[in-house]
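In this view, the complex is presented without one of its protein chains, the others remaining in place.
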Amino acid sequence: MKAGNLKVGIINVTGYAGCELVRILRHHPEVEIASVTGRSAAGQPLGQVFPHLDNMEMDITADLCDELDLVFSALPHKASAEACIPLLEQGVKVVDISADFRLKQADVYSQWYGVDHPDPTYLEEAVYGLTELNRDAVADARLVANPGCYPSSAILALAPAIRHGLISGDIIVDSKSGVSGAGRTLSMTTHFSEVNENVMAYSVNGHRHLPEISQELDTMSDSPVNLTFLTHLIPMTRGILSSCYAPLNPDVAQDPDASERIRQLYLDFYADDAFVQVTNAPPQTKQTLGNNHCLVYPVVDSRTNRLIVISCLDNLVKGAAGQAVQNMNLMCGFPEEMSLEALAVYP
Amino acid sequence: MKAGNLKVGIINVTGYAGCELVRILRHHPEVEIASVTGRSAAGQPLGQVFPHLDNMEMDITADLCDELDLVFSALPHKASAEACIPLLEQGVKVVDISADFRLKQADVYSQWYGVDHPDPTYLEEAVYGLTELNRDAVADARLVANPGCYPSSAILALAPAIRHGLISGDIIVDSKSGVSGAGRTLSMTTHFSEVNENVMAYSVNGHRHLPEISQELDTMSDSPVNLTFLTHLIPMTRGILSSCYAPLNPDVAQDPDASERIRQLYLDFYADDAFVQVTNAPPQTKQTLGNNHCLVYPVVDSRTNRLIVISCLDNLVKGAAGQAVQNMNLMCGFPEEMSLEALAVYP
Amino acid sequence: MKAGNLKVGIINVTGYAGCELVRILRHHPEVEIASVTGRSAAGQPLGQVFPHLDNMEMDITADLCDELDLVFSALPHKASAEACIPLLEQGVKVVDISADFRLKQADVYSQWYGVDHPDPTYLEEAVYGLTELNRDAVADARLVANPGCYPSSAILALAPAIRHGLISGDIIVDSKSGVSGAGRTLSMTTHFSEVNENVMAYSVNGHRHLPEISQELDTMSDSPVNLTFLTHLIPMTRGILSSCYAPLNPDVAQDPDASERIRQLYLDFYADDAFVQVTNAPPQTKQTLGNNHCLVYPVVDSRTNRLIVISCLDNLVKGAAGQAVQNMNLMCGFPEEMSLEALAVYP
Partner (left out) sequence: MKAGNLKVGIINVTGYAGCELVRILRHHPEVEIASVTGRSAAGQPLGQVFPHLDNMEMDITADLCDELDLVFSALPHKASAEACIPLLEQGVKVVDISADFRLKQADVYSQWYGVDHPDPTYLEEAVYGLTELNRDAVADARLVANPGCYPSSAILALAPAIRHGLISGDIIVDSKSGVSGAGRTLSMTTHFSEVNENVMAYSVNGHRHLPEISQELDTMSDSPVNLTFLTHLIPMTRGILSSCYAPLNPDVAQDPDASERIRQLYLDFYADDAFVQVTNAPPQTKQTLGNNHCLVYPVVDSRTNRLIVISCLDNLVKGAAGQAVQNMNLMCGFPEEMSLEALAVYP
């Protein structure tokens, strides 16, 4: 293993987000991956469980080693909070990829996740780690709640329009996701023969990422957001594309140059963000495969005076592990783009 | 070739809709496929161009033979009208799979298709062949305009809600289609390496199926429909899934049992329609692969008082060739389901 | 349910072969599907477990009903024999889709399947149900061992060459299969994100279909067959393509017209077989999707004097359920093609 200055641990490296963290951190010039854990695979060499990491000489262990500077947790909800809180109390910085510290209100957490939060006192401290919108807070944080993959795409798509008061709060987000978002755990809905050559909506009665999107959009909006969010599974491995719809506010709709004006506002909004690109054509998930970019395309539907914003990203990178490394970079004073420079793998 | 009573011709058999017609009509007990045409492939045996039809001894010709009773045209727009009109004048019944006779207003046709209509006098006569909604008119028609694949899914999803005044006209239809909808003509957007492991929105400034959906929904609605319609290409061959969103009218929204009431209205609406099923779970395109069914699932988003309707079908069957045969059956007095009984090929 | 003369049962309808049997038998004019069983799904309506069969009013039960004429068993090996033998003793005809009655020697069965055969006395009686090669015996049988999916493609590819003494026994069969061949049971190797955009060889130390292929080829050959058989998993749902390689015998190799001569022998060999087509171009699995055909293409590699035969089929139809219905038709005196006429679903 290479030696860097920052000793990091990864809890639950055996999921897709976990092993994606290893891929990205592998050549980070300031990082040493000092410890990776996994329950079922404890004791096995990392390169045996994940042959694409074959040349790393490192075992998966049941528990983290001592003296880590920062830990990424890729555990399921509740278990993640239970693992992270002792680390925080030892002074270790934490980037939590689970949902455990994203929602500010413990009762909303309970309602959507069906369990009580292990320690709601951390909900206020935790910084919602959509870096572009919370850069300063992330830099100062010791606990970052890494956003969900869907919320990353939806919030980045809508933030400029809401912050600038372009749209009403009657928002519909229709998202399409590849299957890796469902993780490595086996289920009939991720069984190849069931998913291939198929598309379906799921979680029709309310996906758990809905309150997260609502919460973040509400903080930017003058009026409460009235959000419908519907998720679809499509036959590909990586990628999320979200199509967002909202009525333009009347003053914007009356502007004959609304489309160009909005586009310029978006360009300005993300002018200093290396990982968000406002595109000049509808973006495709393939243009983000394996990299940390979110592509955003706003367009006015002039027949109906609605704003449409299409956004896409790689759910395992900008939607999970890449975002987490971006947050780590800020938390530790490294350049924000460090180790995240790779271009998308096309085609 | 088998001998049936009805002699049919297929114009442009070399596209996907054309050869799908052959697949479906092959064992129709009342039909003889008497003539199939194709420009580039004229002179070649049908079974050489399409090996899956290998055991049919039939050549593709440049022109139709004489003495046909009914002709399906699968030509592109404009060329299709030009081919169909002389047939109509000879007394041949026509099911046109192109867009040429779907729109009632010649100026709307010109606006969306960029050409003048060859003979607008036929626009009034033509029956819009979404059989479930126009059964009697189809039965009496000599010219049926077969609906577009997207409109079939959207209109069947929304018709019960609009007819019963459940929703306002502020409608968003977000559709996801397999690639065969783009036909057999080569293009970069249907090149395997570009489409696979990818999703994108396209025709963002207005898909040609938009005016068709608006026209048909308007005829059912008390107030004009304000429709946003966005299409997406996903990496599968067959299938369309449409997710439709609209605000519930206030009286419906106040009903605590709105969801169940709406579901029952949908069940009643399609009670006599063999090919439309109101499902009790979100439907999947795989459940329609190769057959003539449209699956419809209405559900209330009680957080926002919106109706969501999800529908799906096989774009080449219920969205094209199967629908055309269903129309032919009615036009010729055969049982509506004849030769369309096959179950979906799952998985 | 429709009423036919023959009452059939399906054991373990909840696997892919089981529900494919229902799809094919659904409109068989002589068959009534009288009973379908499944362990985990017992008590559920068939159309709830398999929505593509939605309009069938039938429950899955734990046990078969009485008074069946013929039963298909789609159970795993050993369990299948244990279920079939009592039926045979009651005078019910059986088509067993498992491997339990395919191998003639009990010790070979034990060696490859790791269990003792429940009753080896049936091994001699059982007819290997590759209909084209055993038509008369199948017609007289009360117990048919339905062939494995891989063996069906390999044996039909090689039978004419071996029967005519064209090749030596030094045979290599390299097969590529879609994922549905691995069934509906969940595993990491059938998890979408692991299989998609991937190809791998598996069972490299010997696939269980190897002794079955060897046994059948040996019965046709003057000299023992020396077979290497390697299986590969590719990212599609249905279909097997086998590429078979063998040295031409010297007298054949010296014939300057060997390729055309061999092709004619193949055409003659399968002249009376509706479901085996000798193609004039390399076949594609897509040309068999959903139907009961096996496509066979022999060609001489004149640089090396080897025969190459490429064959393909749909592993769930000609490789499982369709083959089983073909056998049932013969066993019961129905036309061999009954209910198997459907064309492939292309594209």
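Labels A, B and C are assigned to the chains in the order they are written; within every chain, residues are numbered from 1.
In the analysis below, contacts are C-beta pairs under 8 Å (C-beta built on N, C-alpha and C of every residue); 3 or more make two chains touch, one makes a residue touch a chain.
Computed from a prediction, not measured in an experiment: that's the story for all the values here.
Within the whole complex, the absent chain has one touching residue among A:Leu103, A:Val252 or A:Leu289, and that is A:Leu289.
Although one chain is not drawn, the whole complex shows that of C:Gly129, C:Gly148 or C:Pro283 it is C:Pro283 that touches it.
Looking at C:His52, C:Arg238 or C:Arg263, the residue that reaches the missing chain in the full complex is C:Arg238.
In the complete assembly, the contact with the undisplayed chain comes from C:Leu230, out of C:Leu230, C:Leu265 or C:Met338. The chain not shown here touches subunit B at positions 16, 178-180, 184, 186-188, 190-193, 195-197, 235-237. Although one chain is not displayed, subunit C still touches it through residues 170, 172, 174, 176, 178, 193-194, 196-202, 204-206, 226-228, 230, 232, 234-239, 241, 243, 245, 282-286, 289, 297, 299, 301, 303-304, 306, 308, 310, 312, 347. Interface residues of subunit A with the unshown chain, by the touch rule above, are 16, 19, 23, 26-27, 50-55, 180, 196-197, 237-238, 277, 279, 281, 283-284, 286-291, 295, 341-347.
One rule holds for everything that comes next: only the chains that are shown with their structure count from here on.
Once the centre of each chain is set as its mean CA position, subunit B and subunit C turn out to be 36 Å apart. Subunit A and subunit C, compared by their mean Cα positions, are separated by 46 Å. Distance between subunit A and subunit B, defined via averaged C-alpha coordinates, is recorded as 38 Å. Residues of subunit A found to touch two or more other chains are 178, 193, 196-197, 235-237.
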